[in-house]
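Down below is the structure, laid out as structure tokens.
Of the protein chains in this complex, all but one are displayed in their positions.
This part shows subunit A:
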Amino acid sequence: MAAGVATWLPFARAAAVGWLPLAQQPLPPAPGVKASRGDEVLVVNVSGRRFETWKNTLDRYPDTLLGSSEKEFFYDADSGEYFFDRDPDMFRHVLNFYRTGRLHCPRQECIQAFDEELAFYGLVPELVGDCCLEEYRDRKKENAERLAEDEEAEQAGDGPALPAGSSLRQRLWRAFENPHTSTAALVFYYVTGFFIAVSVIANVVETIPCRGPARRPPREQPCGDRFPLAFFCMDTACVLIFTGEYLLRLFAAPSRCRFLRSVMSLIDVVAILPYYIGLFVPKNEDVSGAFVTLRVFRVFRIFKFSRHSQGLRILGYTLKSCASELGFLLFSLTMAIIIFATVMFYAEKGTNKTNFTSIPAAFWYTIVTMTTLGYGDMVPSTIAGKIFGSICSLSGVLVIALPVPVIVSNFSRIYHQNQRADKRRAQQKVRLARIRLAKSGTTNAFLQYKQNGGLEDSSSGEEQALCVRNRSAFEQQHHHLLHCLEKTTCHEFTDELTFSEALGAVSLGGRTSRSTSVSSQAVGPGSLLSSCCPRRAKRRAIRLANSTASVSRGSMQELDTLAGLRRSPAPQSRSSLNAKPHDSLDLNCDSRDFVAAIISIPTPPANTPDESQPSSPGGGGGASSTLRNSSLGTPCLLPETVKISSL
């Protein structure tokens, strides 16, 4: 449970006095309090440095090493203190967490060492307080990246070994993605690069005017028209190579849909399409204009170089991520252009033989002036025009020069900020998940406690399961409180699964009123769950077990993100089979007989003889559960297999 809640327990329990007059049944007796020693000072010796603290302080977080009974393993009876052979400087932060509820991250220490200490003392890294969380995560990420880079650099030397027997497809894809892995791939890489260069140069060269053959007026025509065959052959060769490469990539791609949608493949397609379209388009005058336009697209072949150049890719990504700033720049420029163009047009309207024939025509002047180009093809002649023209050029400097550095710094700031915002969103999700988990952990702690027969009379002392006895005093009292609430309202806490089943049972037209109908009704869901279909029961039980998160010690740590960090078994609920079937508790509630059927998978060892279905200990990792077999208060209809408990 979260910080300091233990301190408020007396208050919460006292406030339960308010329920008493409303309770329609007698409330359960309070758990017996062990000899209350009062608060005492514990001495924790960490590698020679002694820390002293109240016992209550450590008890605040019962699911950590210092707050639970695990610290008894480190107790030194001779000196009467708890000895830990760990770093005392780090321990200071851990102890401060107990005192203040916030875990701070030391600035000078290695983040890896800090993590190890946290893992040892049973604290999850999510507990790092807000003030230090960002820095902690940044440093951790840096560390991880550095390690990853080192690994990569190591690996890149030898090249990752492909599993033997990989298909041709996989080898081909790998050759395409990492050209340095084999000589063939390298050769292919350079050949394609060469042909891209050749194609681009050919496109450029075929427009250069070459001196034609001796004609009466020596006419200059572009080389492309002079040597059409040569250029056509070169073009064909390049396109053939590009087509071949594209088809090979398509074949080798692990996910063809994704490959088809990727930018690089689109560029490839755009690079080779014009040629094929040109092949099929007849060479008549009408469409040759369009055909000529198509040739423009051949310049896109230059973008194929981005596969060969890391820098181009980074630039592309930069522009993409900076798009909104660029958009804003464009927008503000457009506004300024329109304003000034309008003004210049109306200022120059009177002059005859003026270049400012319309506002769009004035756009050109405005753009050229604002970007300080000043071609001089359009010049204002009136005085007003000149005044506004100078204002235009001065403001142009401002309008352009101001956003550009802002964009540049914005880009760098926004880029990092976006990363941080994503991190924060992910953290938020994790945090909400943690809170939900802690909540469900508490809920399930109580439900688990009920399952394990914690609600029995404490008179049957020895037979009471170990799990019930091993709970901390705080948990005992908290569960007693929840039990009191149940009795006050004549309703029980259940989990979602049983609730939806009960809902279904009710909607099936059953009303829980008389005992006979109750038992037949009870068997209804019960039999569905259990004996008639033992396998289904197991499956359902698996689902149940998986849905109830592991309780107590493991509750805070069963986050998905921390899978594998610390799978501490829940000591309390492990060997938690009831020795005796759970006897029915008498309820004085007005003519209500309810049945709670909670079924789960047994874990070894099975003490009870009437335990049926000793299925293999299947249950989910931390969430151990027991197969509930308890006698019915009402006549038992399926004696040999499952008995449903009636509470």
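The definition used in the following text is that a contact is a pair of C-beta atoms (placed from the backbone, for glycine too) under 8 Å apart; a residue touches a chain by one contact, two chains touch by 3 or more; residues count from 1.
Everything below uses one rule, namely that contacts and distances are computed from a predicted model.
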{"item": "Listed names \"1-aminocyclopropane-1-carboxylate synthase\", \"Kv channel-interacting protein 1 isoform X1\", \"Diamine acetyltransferase 1\" or \"Galactosylgalactosylxylosylprotein 3-beta-glucuronosyltransferase\", with the criterion being the UniProt name of the chain not displayed", "value": "\"Kv channel-interacting protein 1 isoform X1\""}
{"item": "Listed residues A:5, A:172 or A:384, member touching the removed chain", "value": "A:5"}
{"item": "Residues in subunit A touching the chain absent from view", "value": "1-2, 4-27, 29-30, 33, 36, 38-39, 54, 56, 99, 372, 397, 400-401, 404-409, 412-413, 416, 438-440, 442-443, 477-478, 481-482, 484-486, 488-489, 491-496, 498-499, 502-503, 506, 512, 592, 594, 596"}
